[in-house]
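In what follows, a single structure is set out as structure tokens and then discussed.
Apart from one protein chain that is not included, each protein chain of the complex appears where it belongs.
Up next, chain A:
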């Protein structure tokens, strides 16, 4: 094996900048475990859901942060709590329902009972049992329920979206986003109540970072996605901007739809199908909404856990849920706003057909992520290239650049110490 084909025992980033990304970043299980600790369980706010998913007191939703199971629940006082789904007694993942309504949580194993904030309320036979006039067994006198609650997470709610953190020393959610990302966040979640339209769920056999990169990569949509290039929703000749927070971890791809059809940009693009027409033109029955303030698509990547999507009238969150270095679950929550007309709700639902595991557009992304991972596993000593638009990291006023990927890996290297 030649020097350059050797897989390093301790992975070393042997390129000076982040325009080349070593495959071990996607294939190494130790790196993956460190990512969970450093990116999902510490210093980062992670997405857990929408307030609209738990409208009534006692409503809960089971979800994950990284690979840790958590429960988001609405308290009787209407505030939202997030607790870890691990019993304080024997460590069991006690909650198995995806959604429900509860007055308290009880682990089925030994019926330890917790209130909705995660405080331990009661322990069966804590005082022992009465037998022949005597009390036998039970917990020792110094056992305090207050020492044995569920792990409680810090919670941030903004615009109807719920984020949580295992790390209680974390900066505020607003500081975590930074002013530029916050302004795009507030554009989409501007205080109107959200309505839940439905879910798509899929398991993609690839490293979770590939999904972040997919939405930090404006190069591929106009090439890979026949649907986008043919009908003009996302093409290289659309007016566009690429923006980041100061750490380069979060990003927004902002684009305004062109007229579609044939022009100089499409002549050499094989995915452009001039003769292709929609059987049902209502899929592109786009209605401009005032809150867009111009752009027809804003795709935000909030590192590490979520993508916030506006593609014309379709608005969704996409939750990244890793399971091992080579696989993640991808959960799409499609929503609307309480002041939507029935027509608008139907329009949002129709356009949601672009997305999800079998979406007109997104089916392509699931496949390329799977096949990328296969390439990485095949030769983990190799590296990928992200040099479109140069080797620097900078905001741009066009989309012919991989700068957001370079930015994400500059941040990743700093946090991971590689």
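Rule of thumb we're sticking to: a residue touches a chain if its C-beta (ideal position, glycine included) is under 8 Å from a C-beta of that chain, and two chains touch if they have at least 3 such contacts; residues count from 1.
In this text, contacts and distances are computed from a predicted model.
Enquirer: According to UniProt, what is the chain that's been left out of this complex called? Choose from "ATP/GTP-binding protein", "Non-heme iron oxygenase ferredoxin subunit", "Phenol 2-monooxygenase P2 subunit" or "DMSO/TMAO reductase YedYZ molybdopterin-dependent catalytic subunit".
Expert: "Non-heme iron oxygenase ferredoxin subunit"
Enquirer: Using the touch definition up top, pick the residue from A:125, A:291 or A:371 that touches the left-out chain.
Expert: For the chain that is not drawn, the touching residue is A:125.
Enquirer: Identify the residue among A:79, A:104, A:323 or A:341 that touches the chain left out of the display.
Expert: Answer from the full complex: A:104 touches the omitted chain.
Enquirer: Looking beyond the chains shown, say which of A:35, A:53, A:84 or A:115 touches the absent one.
Expert: A:115
Enquirer: Determine and list the chain A residues touching the chain excluded from the picture.
Expert: 103-104, 106, 111, 113, 115, 121-127, 129-130, 145
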